[in-house]
Every structure is written in C-alpha cells, then in structure tokens.
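Structure first, commentary second.
Missing here is one protein chain; the remaining ones are kept as they sit in the complex.
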Amino acid sequence: MIQLSDFRSVIDQYKIVFFDAFGVLKNYKGLVPGIENTFEYLEAQNKEFYIVTNDASRSPVQLAESYHRAGLYAVTADRIVSSGMLAKEYLDLKVHEGIVAYLGTPNSAHYIDDSDLHTLPVSSIDESNIDKVSALVFLDDEGFDWFKDLNTAVNLIRKRPIPVIVANTDFSYPVTKNEVSIAAGGIASMIETIVGRKFIRFGKPDSQMFMFAYDLIRERRPIVKKDIVMVGDTLHTDILGGNKFGFDTILVLSGNTLPGDAITRINATGIVPTYICDSAVVE
Amino acid sequence: MIQLSDFRSVIDQYKIVFFDAFGVLKNYKGLVPGIENTFEYLEAQNKEFYIVTNDASRSPVQLAESYHRAGLYAVTADRIVSSGMLAKEYLDLKVHEGIVAYLGTPNSAHYIDDSDLHTLPVSSIDESNIDKVSALVFLDDEGFDWFKDLNTAVNLIRKRPIPVIVANTDFSYPVTKNEVSIAAGGIASMIETIVGRKFIRFGKPDSQMFMFAYDLIRERRPIVKKDIVMVGDTLHTDILGGNKFGFDTILVLSGNTLPGDAITRINATGIVPTYICDSAVVE
Amino acid sequence: MIQLSDFRSVIDQYKIVFFDAFGVLKNYKGLVPGIENTFEYLEAQNKEFYIVTNDASRSPVQLAESYHRAGLYAVTADRIVSSGMLAKEYLDLKVHEGIVAYLGTPNSAHYIDDSDLHTLPVSSIDESNIDKVSALVFLDDEGFDWFKDLNTAVNLIRKRPIPVIVANTDFSYPVTKNEVSIAAGGIASMIETIVGRKFIRFGKPDSQMFMFAYDLIRERRPIVKKDIVMVGDTLHTDILGGNKFGFDTILVLSGNTLPGDAITRINATGIVPTYICDSAVVE
Partner (left out) sequence: MIQLSDFRSVIDQYKIVFFDAFGVLKNYKGLVPGIENTFEYLEAQNKEFYIVTNDASRSPVQLAESYHRAGLYAVTADRIVSSGMLAKEYLDLKVHEGIVAYLGTPNSAHYIDDSDLHTLPVSSIDESNIDKVSALVFLDDEGFDWFKDLNTAVNLIRKRPIPVIVANTDFSYPVTKNEVSIAAGGIASMIETIVGRKFIRFGKPDSQMFMFAYDLIRERRPIVKKDIVMVGDTLHTDILGGNKFGFDTILVLSGNTLPGDAITRINATGIVPTYICDSAVVE
C-alpha cells in the first residue's frame, strides 16, 4: 500500500528544493495546474529553488521565457540548471580551438557558441573543413535531416578521434498523453553502438548535474546536502541521481511514474525515494 | 605471423561452398575483380555453392539480376539465401492476418508480401488502421523519412504488443572506401533500446541463416556439416556464425578485415577461422 | 482479461509437442503433479514429444534417469535435447585436438568427453598445459571453486585465442519457491564483460536448439514446422525461440510466468504465445 506524503509538509523540512521540469512543473499540455501556488509558497517561506533539467534544446534564458509566457514568472534563468549548460562548460574548459559540429537546431547551438569556438551544423561538414572539427555535440532531436546528417556524424566520428558530447541523456520525451518522441540521447545511443565508442553524456542521473546546481548555491552561502530535496517524476533519472548525490528525494506521480505503478517500479528497481507525493502542487 | 592458405586448395577439400556477398564477391565499387574465375572453377569441379547474405533490401531474384548486370551469370536466385527470406518465412508461418507495417523501400516490401497479408509502409499507419497492424518489419535503411517514421514506429510498438522483425542484423555497411552507411539493423537497435523490447533478428551470425541454406541442400541430397565451408570477410558474422553452426570457415581479407589487422582481431575476439586467404578469387 | 485455452484441446491440433523441462514438467519440488497423465495421453494419441532444455549439467541418459526416479518413465534419453548436446556437437565438429578446459562437475564433463579430446577442469590448468588448451566450456555452476577457478578462466581467455562455449544460456534457476541460484550462463556473462569477448552460447531462445530437435525427427519421417507446438513457461527463451523458429507456442503458467503477470509481460515484451494454458497437465 502506497504511503503518500503531503508535499507542503515535506518541503517544510528543507531549505532548498530542486525540481525536475517535465512531468513535475509542466507536461505536454503546458504548466501543471496550480504549480504557481508552489512557487508563491516557496517565496513566502523564503526557500530557494532550482530547476534541474535534461534539456539542451534552448538556453536557460529561453527556457525561462517559456515559463513566463505560460504565466509562471518565478522561474528565472538563474534558477535553471540544464544539461546543455554542462555541455557548454565542457566545451569552454576542454575544447580550445577548431569547429564544434552539432546536431540540433540553430537555437540549441547558439548558446553553446563561444568567442574562441565556431559551431557548425553537421550538415555543413565536408572534405574542406572536417580536419578542423574538434568536437561533436548532440543537442536536440530536431533541426537536421536524420538520414543525411546521422550518416555524416557516423563517418565524422570514424575518421576523427574527437570527443563526442551528448547534452541530454533522455531516450525519449512525451509529446501527447500517449505518444513520445525520440530524444537526442536515444539517437546518440544508436550512433554509440554503431561506432563502438563511449560518448561523454551530461544529464541526470549523472552527479555532475546536481553538483553544478549545488555549487551555484555554495558560491553564495554555506549549505549541506541534507538541506536539499530533489523533486522528480522519474525513478531512473531524478530519484536515482538525487539519491546517489546524497540528497533526500520526492517522487511525484504527475508524470512518468503512474500512481498505480509506483510501488511495483520501486520494488523492481530498488530505487527508493525518501517520499512519494501526488504532485508538486501546494494546495 | 599470418599463415595464408591458397583459396583453391582449401575449397578443393569441400563439396559445397557458402559465400558472404559484400566484401567477398563484391564491394562498394562492384564485383571483386576476378571473382568470375571462382565460379567457373566451382562449376568445372561440380561443386555446389550458395550466397548467404544479410540483405533484406531486395528479393533473391533482384539480387541475382544485379550480379548478372555486373557480368556474373553463375549467381542465380535459387543460390541466394538472404535474411529477408527468413523474415518472409517468419511472416508466412506466424502472422496470419492483419497489416504488416514496414520500414524500407517498396521493393523490399514487395517480396515479403503474401496473399493473406497486407504490407503498408509505417508512414501510412494512422489512427484508422493501427489496431489492425499485426507485425512490424525493419527491411531497409532507405525508402522512408527517418525522423517522422522512426517516431511513428516507436509509438506503434509502445501501443501494440506485436512482434518486431529485423531482417538485417548489420549495424552499418560500406558505401565508399572509407565511409559507411547506417544499416537497418543499427536503426532497429536504437528503437529496441528506446522501447525496452527484444526484437526478432534474422541474419548472420544467427544459426537460422545457415540452417536455411543447409536445409535447401538436404532436400535434394544427403550432406553433413563437414562437407561445407563458409567464406566471409567479417569475424563477428560470417566466421562466428559458421563456426557455431559447425562449418569450417575461411576468412578472406578483401573486405571488413584488413590484412594488417587480421591476427590482432582474431586474438582479441577469440573468433578463429579454419583458414585465412587473401581473397575468394581462384587465380 | 487473460484467455486461457484447454491444454488437451490445443495439443490435439499438433502431431508433435516440444516441452521445456523446468517450470513445465518439474519444479524445485519435483515433478509437476499430474504431468504423467499428459504423457499417457500423448502415447495413447500416438503423438511424438521432445524435451528441449537449457541444461548442460548432465547427459541425456542421466537426465532421463532423474525422471524415472521420480516416477515418469515416458521420458527416455532419446527424447531429450539439451544445450549440452549442442556444446558436444560443436566440440566434435570444430575442436580436433588439445585439451578442453571446463567449469562444472565431473558429471557434466563426462558426456562432452570424446576419444580425440581430453577434458580437464579449469582447476587443473597451469603453466605446464595452458598452451595445449583448445577450448573452454561453461557447463555447470557447481563443481568448482568460484573464486579460484573463475579468476583462472579469465586469465586463460586473456592469454589464448580459444573459443569459449557456454552450454546454458540461463542466468539463474529456481531452487525453492522464492529463491534462485546463479546459473552457468550468468557466470559466463560476467566473464564475457570482463574479458571483452563474445562467447559461443548454446540454448534457447537460439534457433540451433530447435533445429537440433527438428532434425532428429526429420531423419525418420517428413515433417513441417506447423506440425509442432512448443510448450514453455518463459517468454524470453521458450516462447521467443519457438516463435522465431516458426513453431506455434503455448505459454504455461506453472513456472516463471505467474498467472497475474502474464498479460502485462506479454504486452511489455511483445513476445506473444499462440496459446496460454494453466499448465501442461492433461486432466
């Protein structure tokens, strides 16, 4: 028998709340109804919060704007930590010259752009510039011709010993109630199998996502892991990653994990959240 | 130090020769020069032969025609055993009604067609006919829109507990000296990961390919496995599969396995051919 | 809602019945109660039957004796097809000299023994004989010191490019109602990961198991695949393998697949049996 906790009572025990985005704050139809109450409550209680999301399709500024357009003004760019930001940090630290080839939309490429590097869609890679390519990044599942550009990517990786960065570890994402779309992480995993290489993946459940957010806070004030709770709808990313990093975790049943499946999947996976709540909405 | 055998002397010891197609009889440029001598020799010696190929893009009749157009008339349709034929046999035996959805060209679909079944490209699957789909087949990497149709395929598999058949186990195939193309088997493996299902794969190294050819012969005359030698250029498909089925095997160095790499790869994989020859050409 | 068929009515439609052993004919407590009726019925109806089992721990003669001791006399050695027999056939056809090192009991080694080959437990492999080892076989999970001998096996495989044969593809087998034991196939899979090699695996769902049994029958009389039905308790081995080979299949709920889980697992895996029956017992 599933033991549901009251979301408000649970977060009252923590100073900082980390939220997953999809399935927690929003779904395929838009914002989760009532979620703005949660952010009013957090502000009233002076609790800090962050959105920790496997999303490299847009910059934090653009992601924040999409919340604003939907009517949620509390989510500002400085509160968003995305797997795309980690990909950008990697390029900044480790790739100092040459061309960064990418699969994704121009939007996704724009924010990984940098003064020292030149980004170029895989469709523009040819004999004249292939030798200058110093990294390949999977950013988004849209913005390119899968047939042509995935074949080009395979041959690029075979010819050049460059790092391949996957800025989103998800295999698929929901687009309607019953349908999903293949995500950049799913495409990357096919290419990985074909070329027999190990790519560099950024995104939950990897610790680096949580560390990035944790560090942002610690730059301003002292904090310990016990002060933070991670809220997510997916056992294998949000809860496993949060647990492994040492955070307490809340599984919400408004997204990937359905109320009727939660106990079965927790028992089957051994991934046990600290709490289970209906949703992240403070009534 | 690599110990090369003379191809003619080796096949002299066997009654029947099985050939892989790509990298043995032909390559990205066309027929392997001199390969017609081999078939003249086989006929002069009254030796039987078969082409055993991971190819579901065309029917045996069409495959044979492509050899004829290149000037090799010895390869007739009844000598070709393809993974596509196994997919067709599966559909004939196991799928008795409904629509067989496919990913591939109309050509590839044509020969799996059957009086009782109706084939339909994945692009034509929609709300009106999805409930009648009784199987999905990966036939070829061409003939469809990867972005649209692979996403449709993912959702079809999620919604319907149908068998998914992969008629080609190869992950990629060579298109020029240094470039490859992603094959139907590589695409299928991505979809398999995303939907978390086990597909039904036909093709070398699976025993069913060798058994199909072996049975064709036994229908006409008694034979034992020791009478047959399998010739191939790829350790993981031709040689592993031939060995496992109990055939002797010849690795030729005219395709996937380069002369300089053969020993390293044999030692690294533990897949040991009975013989190694430069090529399948009888001088 | 699960649609159960009557076992007797289903097998009435076929000339030959293939049975899995564990979970169908016997379980951890001994014979499935009433299963002797089934074999009386088969004999009365003049239907042929075979036991097709992933078991390399004993010879068919010894396996048959264990049925006799339990009171089931219909199961004779010539009706048993085991993954161990395929391992033996492989060694007979492909390994012509040297030492066959094995992991398993002396019993399991005894029946793969052969006049030309010498079997030796891995524990007896040392500097003096390692260069004569021409194959390694995983036969059973018992009969050796896991710590010492698995480490010896890893180093043997690293040093010598020999074929490694796994004579049982199962990862675990039930020993009491709620407990399992790690099987030879599970151990082999660990060693495979550590040494980065592809082993040669014999056992369901691989087609070679079904072909071996199918060939035994065809040596005596003509038969087609539609005359045969495969009865098993496990979707991923018995049903997937039977389906792929082109047989009709019966899932019984007396073993691995529980009545409450059957539909969920069929939908989740896409492995659909032709029929579902409570058990293989003819009332």
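In this document, chain identifiers A, B and C correspond to the written order of the chains, with residue numbering beginning at 1 in each.
The criterion applied here is as follows: contacts are C-beta pairs under 8 Å (C-beta built on N, C-alpha and C of every residue); 3 or more make two chains touch, one makes a residue touch a chain.
The structure displayed is predicted, hence computed values, not measured ones.
A.B. asks: Using the document's definition of touch, tell me which of A:Tyr14, A:Tyr50 or A:Tyr90 contacts the absent chain.
C.D. replies: Once the missing chain is taken into account, the touching residue is A:Tyr90.
A.B. asks: Among the options C:Leu31, C:Ala70 or C:Leu150, which residue touches the chain absent from this view?
C.D. replies: Hidden-chain contact among the options goes to C:Leu150.
A.B. asks: Which one touches the absent chain: A:Gly34, A:Gly71, A:Gly246 or A:Pro259?
C.D. replies: For the chain that is not drawn, the touching residue is A:Gly246.
A.B. asks: For the chain left off this view, which of A:Lys29, A:Lys177 or A:Lys198 is in contact with it?
C.D. replies: For the chain that is not drawn, the touching residue is A:Lys198.
A.B. asks: If you put the missing chain back, which residues of chain C would it touch?
C.D. replies: Against the left-out chain, chain C lists 141, 145-147, 150-151, 154-155, 158-159, 171-172, 178-182, 186-187, 189-190, 193-194.
A.B. asks: For review purposes, identify every residue of chain A that touches the missing chain, sorted by number.
C.D. replies: 89-90, 93-94, 157, 161-164, 196-198, 200, 206-208, 211, 225-226, 236, 240, 243-246, 266-272
As a working rule, only the chains that are shown with their structure count from here on.
A.B. asks: Give me the superposition rotation angle from chain B to chain C, based on Cα atoms, as a multiple of 5 degrees.
C.D. replies: Between chain B and chain C, the superposition angle is 180 degrees.
A.B. asks: Take the average of all CA coordinates in chain A, do the same for chain B, and state the distance between these two points in whole angstrom.
C.D. replies: Averaging C-alpha atoms per chain gives centres 40 Å apart.
A.B. asks: Quick one: report the Å distance separating chain B from chain C, using the average Cα coordinate of each chain.
C.D. replies: Their C-alpha centroids are separated by 28 Å.
A.B. asks: Got the chain A residues that touch at least 2 other chains?
C.D. replies: Where chain A is concerned, no single residue meets two or more other chains.
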